[in-house]
Structures are given as C-alpha cells and as structure tokens.
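Of the protein chains in this complex, one is absent; all others appear in place.
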Amino acid sequence: MRKEVRFAGFGGQGVILSAFILGRAVSVHTPMHATMTQSYGPESRGGSCEADVVVGDAEIDTPMVTHPDVLVLLSQEAATKHMDQARAASLVLSDVDLVHLDDDVAQKAHQLPFTRTADGLGRRIVANVVMLGAFTNASQIVPREAMEAALRETVKASTRELNMKAFDAGARL
Amino acid sequence: MAIANSLQTSHGSRAPIDKPTRHHGTVHVIELRCKECNFCVQFCPEEVLEISDHYTPRGYRPARVKTGKEGDCIACRFCEHVCPDYAIYVVEDSP
Amino acid sequence: MSEARSVTEPPNLILSPVWDRPRTGTQFLSGDHACAEGALYAGCRFFAGYPITPATEIAERLAERLPEVGGQYIQMEDEIASMIAILGASVTGAKSMTATSGPGFSLMMENLGLAYMMEVPTVVVDVQRGGPSTGLPTTVGQQDMMQARFGPHGDFTSISLSPQSPQEAFNLTIHAFNVAERLRTPVLLMMDEVVGHMHERVVIPPPGEIPLVARPRATVPPEEYHTYRPGPDLVPPMALAGEGYSVLFTGLTHDEDGRPVTTYAAQKVLVPRLRDKILKNRDVYERLGLYKTEDATTLVVAYGITARSARRAVDLGREKGLALGLFRPISVWPFPAEQLRSLKNVTKIVVAEINLGQVVLEVRRIAGPYAEVVHVGNPGGQVISPETILEACMSPRRAKP
Partner (left out) sequence: MTANAEVALPPELHPYDHLLRSADLPTIWCPGCGIGTAVGALIYGFEQAGVPKEKRVIVGGIGCSSRIVFYAKTDAYHTTHGRTIPFATGLKLCNPSLNVVAFAGDGDLFAIGGNHFIHAARRNMDILVVCINNFNYGMTGGQGGPTTPAGALSTTTPYGNPEFPFNLPNLAWATGATYVARWTTLDVRRLRNTFADVVNRHGFRFVEILTPCPVSFGKTNKIGSGVEEMEYYQALEVLKSRVESTEITKTDIELGKPIVVGTFVDRERETFRERYVRVVAKARGSKS
C-alpha cells in the first residue's frame, strides 16, 4: 500500500503543520511508514504552500508525490494549480467557502466549511485542525486515535482543548 | 632616523624608561643567538655594552661588555628584556 | 552541576556536559533535526555555525538542545569563523561540529584543509542546495560532491558520508563522529535539501546502545611524546590542550614534533601518510547499500535522496523483467571502488545524481574499462524521478566508437 496525500493552500493556514501531524500520527502511533516533504519558499506567510505525506505499509522509497491519492485544497490558487491532480485523485477535500472547483471535481469532492467551523469555535487558526478531523474520517488512512495522539503531542498545552474540539468538529462535518 | 634626529634625540637621552634598583650584575651573551640588532648596546643606561669585532658563524658581530666597564652593570636587565633573541642576560651579583 | 561525567563525554567542558536529556524513542523528525540529535548522541558538545538555508534547522535545534546537555552553541560571524572555531574546540578534546550549505561550505574550505593537515577530528555537515553561487537556496542539489572530494587546496583524502533519510542522518552523524575521532580527521556529512527537510520516523536508541569511539590519546609522558608520530594505523595519538605536552600544531609541513620543516623531504613523508591513513583504514568508515545487485547486469549508482528514486526505478525495472540493481555508496568518498568492481555481471552503470556529472567521473574511472557508464542528472532544483532513471537504464547501449 502506498498513499500519497497532498495538502495545498497558502502560508499561514497550517498546511505544513497538518502534514506534520499526519506524518507523526503514522510514524509514531502506527507501525506504518510516512514521509513528509514540503515546498519551501522564502516567504513564510501568504505565499502558496504545499506539504506532502506519503503513507505506506513498507518503507517509502521515493518521497516525491506526483499523483496524489488524496488532495486537500485550502485556497483558490492551490485549487486552480492542482485541478488536474484533483480530477485524478480518489479523494478531494476543499474548503467550501474559499475554493471554487470545476464542476466535475466538485461532484466528487468533500467541500466542507473548515474555516467557517473554526470561526464558530472562535479561532480561525484551527481551521487546519478542523480539516484534519474531516480528513481522518474521509480518508481512513490512519486511525483516529493516532491522529488525536499526534495532535495532542504537537500543539501547545494551552491550546490542546481547543484543538481537540476543532478536530472533533471536523470529524463530524 | 632622520625624523628621530630632527627631534633632537641625543645620546644624552639614554635614560632608562623607568628607574632601576641600584644593583650590580654580570652580563652574559649567548653569541650564537645574537643578531647584532644593537638594542642592548643602544639602550643600556650605563653604556656598558658594545659590538665586538669578531663574527659568529651566522655572520653577526655579537654584543659584548666594554673593556673596563665590567663593574658598571647596574643589573637593570633592560638588555635582557629588550633582546628579541634571548641572547643576553644578567646575573645579579650577590650583595 | 555535577562533576561526574560519563566516559563518552568530552573531558574538559567546565559546564559539565551531561547526557540526561536524550530524546530517545520513536520520533517524527526532519533530517536536519535528526542530524542534530545524532550529534548530541555522539557526544558533540560544541557547535559553531552561521545560519544558511537549508542547514539552519540543525543550528536551531542545537541552539536549543546543546545548553540542555551542558554543551555550547555559538553563532559565529561567518562560516570561516565557524569552521576554525570547531577546530579550536576539538584540540581541547571536545567533539565539535558545524553545518552549512554550498556558499558557506565554500567559505570553509581553507580551514577544512587545516583540519586535514593538523589532523583535528571534527564533523562538517553540508546540506546541499542548487548552485553555483546563491543558486536555488530552498531546493535540492547534489552539486558539492566534488568540492567535498577536492575542495581544499593541496592533496588530502576526504571521507564523505551521504544519508538518504532522517534515520540515516541520525545514524551517519554518529558514525561521522566515530570515524573522525578514530582517524583524527574531519568527516563530511553530505546531506541534501530534501533529506534535510523531509520528516520521517526516527528511532533514537537509549544512550550507550550505539557504540561511541574516542580518539587515540597520548599515553606516554611529555618527554617521550611526539605530536605527529603515527601509530601502526598511521594515526598519531593526540595530546590535548592543557595536558602539559606543550604540543605544536601547524598547517605548515611539519615533522613528527610538529615543527615546521618546509622541504620536499618532509612533505613526501607527511602528505602521503595523511592519504594512506584514510585509504588503509577503509573498514573504519566504508558503508555501502546494495539492493538486488546479485544478478544485476545494469546497476544504478545513487546516493542521498536520489538513491530512493533509484530504488523505485530498480523495482519498476524488475517488474519489466530487467536485471537492475542499486549500488548506494553511503560513504561516497573514498568511493567504494573494490565493491563496485566485484559486481562481475554488470555491463552498464547509470549514475543518478542531482548535478551535471560529478561522482560519475569516479565511477567512469573505476568501471569505464568494463561497463558502459551513463549519467542521469539535472542542474539542481528537483529530485530525479524514478521514471527518468529507469529510462536511462533501458536506453539502448551506445555504439562503441
């Protein structure tokens, strides 16, 4: 089994952190293997941003993602850039309020209100965690307990409760 | 030298740059190390030293104590301290 | 702080280095962070560096971690200062390291040469990015491999290691320190941007599980000691600063006492020994990764991140019935020539590396007489895909001229 997951959005949305949590969940809390890579630009905020995670039951050879099985689109720029990949992907998640998809892709995509849900929790910054909840549910790549454990270990203690709430809200979307 | 001369440095200015205790000493020269730089000769406050007339195997004429000045060393050790080649030293005579 | 120190600790740090904060167990780390943890595990307690992408995370991790274990991090004014500061640290017995990328690596060359000449153990990490010059600061390259081999002026022999994963970055950093100490020589860890930034599972064993090697030390009294008199393994035992040996280290050509003797006679004793010390101790550092090479007739030679594409290419080729194998020099320099020659069935070698042809020159020198040697690469900026490597494996043999 080899699953390629791509998170795409803009800097500041927690794209890389999302990939990190997924990678950590797999690597530390399951016997499976995961490799996380990221596009790394000079800008840390605002620019386009991608992070990839390859999950496999054997050691990952090349970590480079070319045909993502799962594509998470968090900005219009990312969606436009990756529309063809989205067409080929077996699972697409997007933020319904930020991203407009081509009709054929929209039909199969999980278009969900990540940002709006986070705003509902009072902190837009946890939109990515809402997304991770939805992703975990929809993708079935990694057990929910592993994701929750990785999330708990990654975020600051002071925001743990909020993050767990956001994850849960995402899983229920 | 020209500039130094223009400022009227004379041999009379050969005062030590600080005050030595008045003692007497015996000067020793390790001739093989001496490079004839003249520092000791020039700055000895008692003008005890001079350049000898023989050559070391390296082609230098080593410093030596002037004949008749053997008792004039005041053991200020300026020669020993200023010598860049560790070629001269003073043994203080026991009082 | 406690005066008690474990045997793996450098002897002289008054800050009393301790190893009570190992971050052991299963972690999810970048190659850069794994390298930093490897250094700590190996007993490195001094890091001098200058920030540069994509090696900065090593410095950042060590700035946080070194004081936790009683070690020292210092950010120097440039890479020149960083390189020589770690030599100053090492002559006291401390295990020291710096980390940089291409532009900084260039600045380190002169003092890297001094380390070879003075036989000072230390570890230099180069997380390679695309060059020349500022080039592609945030993307991958493997273009410093010949600089690792021949960067400093004069004759010397480089030991360069190249990890393909964060776990290997951890393990090879420890190996690099062990080799450096054992042979009294700098060791280069030639990472690349992808391995440096990529995160994977890294398992850090409890302290003591991976053996650590200490440098040969002076044991005779000072009056019998000669700073550069080699042992039978050609490595001179080292007296540290402050041990009362009045040691004399110089970058000038020197005799066994470290005295400068700038003659041909002295040079022809010293410089060949520095070479032979490395070449005759291959078992100390040589590491090789072989994959499906037993019956391979076409071999892919690749190191670092490229080796992982190459492994996929081998699998894809095998699915098509091709007898492909992967030859992965983990110690790239000195190149494991004998092992390459021992693969008797090989008639074609594809060297894949993210440059326009560097290690391929050495492979061609070794295997050119009996195998067709093909290079597949790019000028930096992107990992070579498995498909590209496979294509090179499948392309028809060139007609002999």
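Per-chain numbering from 1; labels A, B and C assigned in written order.
Here, a contact is a pair of C-beta atoms (placed from the backbone, for glycine too) under 8 Å apart; a residue touches a chain by one contact, two chains touch by 3 or more.
Since we're looking at a predicted model, the values are computed, not measured.
Student: When the whole complex is taken into account, which chains on show are touched by the absent chain?
Tutor: The chain that is not shown touches these displayed chains: B, C.
Student: Tell me which of C:E243, C:E286 or C:D315 is the one touching the absent chain.
Tutor: Answering carefully, the residue with contact to the hidden chain is C:E243.
Student: For chain B, enumerate the residues touching the unshown chain of the complex.
Tutor: Residue positions of chain B that touch the missing chain: 1-4, 7, 9, 13, 17-18, 27-33, 35-39, 41-43, 54, 56-58, 60, 64-65, 78, 80-87, 89.
Student: Over the whole complex, note the residues of chain C touching the chain we left out.
Tutor: Residues 10, 12-15, 21, 45-46, 48, 64, 67-68, 70, 72, 74, 76-78, 80-82, 84-94, 96, 110-111, 114, 118, 240-252, 259-260 of chain C touch the chain that is not shown.
One rule holds for everything that comes next: only the chains that are shown with their structure count from here on.
Student: Could you draw the chains as nodes, link the ones that touch, and say if you get a line, ring, star, complete or other?
Tutor: other
Student: When the C-alpha atoms of chain A and chain B are each averaged to a single point, how far apart are the two points in Å?
Tutor: For chain A versus chain B, the centre distance works out to 85 Å.
Student: Can you give the whole-Å distance between the Cα centres of chain B and chain C?
Tutor: 58
Student: Just curious, how far off is chain C from chain A if you go by their C-alpha centres, in Å?
Tutor: 36
Student: Could you say which residues in chain C touch two or more other chains, in rising order?
Tutor: Residues: none.
Student: Residues touching two or more other chains, restricted to chain B: which are they?
Tutor: Chain B, residues with two or more chain partners: not present.
Student: Could you pull out which chain A residues touch chain C in their complex?
Tutor: Result: residues 20, 23-24, 27-28, 33-38, 40-42, 60-64, 66, 150 of chain A touch chain C.
Student: Under the definition above, what is the set of chain C residues touching chain A in their complex?
Tutor: 26-28, 54, 137-139, 193-194, 197-201, 305, 308-309, 311-312, 315, 383, 385-386
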